[in-house]
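Shown here: the complex without one of its protein chains, the others still in place.
For subunit A:
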Amino acid sequence: MTTSDETAPIPHALGDVVITMRQVNKWYGSFHVLRDIDLSVRRGERIVICGPSGSGKSTLIRCLNQLEAHQSGDITVDGVALVPGLAGIESVRREIGMVFQRFNLFPHLTALENCTLAPMKVRGLSRAEAEAAARTYLERVHIPEQAGKYPVQLSGGQQQRVAIARSLCMNPKIMLFDEPTSALDPEMVNEVLDVMIELALSGMTMLVVTHEMGFARRVADRVVFMDQGEIVEQAPPAAFFGEPRNERTQRFLGQILPAGRSGATAG
């Protein structure tokens, strides 16, 4: 079990609004992947986004650092309005960490070098500063001893933790997670989720696309359910799992949660 059912969500204070999406739409050709998305996220808030595959949840978070451009509507991140082709988008991106399903570590660099590359070349830190920070974060994700290894020498869970450390080394204000545990062998899921829970405890603003409902119950301030490009329902975890209002949400939860235990931790 990743997180126990009995544990109540971690209480914490929220700050001002840091992300706003208003009437955001996006198409892939004729496929309408995001429909009139309205979402606002406050500093320190932890949002879990779930929904069937193809519902647009990954696309939504990829719009926040403009890995994907949206076609209409407004997105504001940390006071900057994101428009397609925005000059200086890099300065927005470096404040937003992103963790991918397939880790995407740089295979030609060691774990430590993966963590120091961007701080040195993007932020302009000295090697000594960058390495000190990298070691601190590798410690925080519990693999300081793997610093000198190349990604290919690490397990999936270890790679994903290095990827988290790599993002944290940029000192981001927001962390995006795009199905961070779906490519992992089952026995490695927990080590990654544990790191994410610790990160949540530290007050990081997090948007997490995941089907780990135990994680959602324990950590999320709000669970957002998407289907066919729309936000169908959003609610605090207790309400979301306890009394989902929308029929599509109920059907989705019925499929992913163990039978007869709607509201329990997903297996």
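Rule of thumb we're sticking to: a contact is a pair of C-beta atoms (placed from the backbone, for glycine too) under 8 Å apart; a residue touches a chain by one contact, two chains touch by 3 or more; residues count from 1.
Here is the rule we go by: contacts and distances are computed from a predicted model.
K.L.:
The complex has one chain missing from view, so what does its UniProt entry call it, picking from "Dihydroorotate dehydrogenase", "Electron transfer flavoprotein subunit alpha/FixB family protein", "L-cystine transport system permease protein YecS" or "Nitrite reductase (NAD(P)H) small subunit"?
P.N.:
This omitted chain is identified in its UniProt record as "L-cystine transport system permease protein YecS".
K.L.:
Based on the whole complex, identify which of A:H12, A:R102 or A:R127 touches the chain you can't see.
P.N.:
Only one listed residue reaches the unshown chain, and that is A:R102.
K.L.:
Sort through A:R166, A:R218 or A:R248 and give me the one touching the missing partner chain.
P.N.:
Per the contact definition at the top, the residue touching the missing chain is A:R166.
K.L.:
Considering the whole complex rather than only what is displayed, give the residues of subunit A touching the chain that is not shown.
P.N.:
65, 67, 90-91, 93-94, 96-98, 100, 102, 104-108, 117-118, 121-122, 163, 166-167, 170
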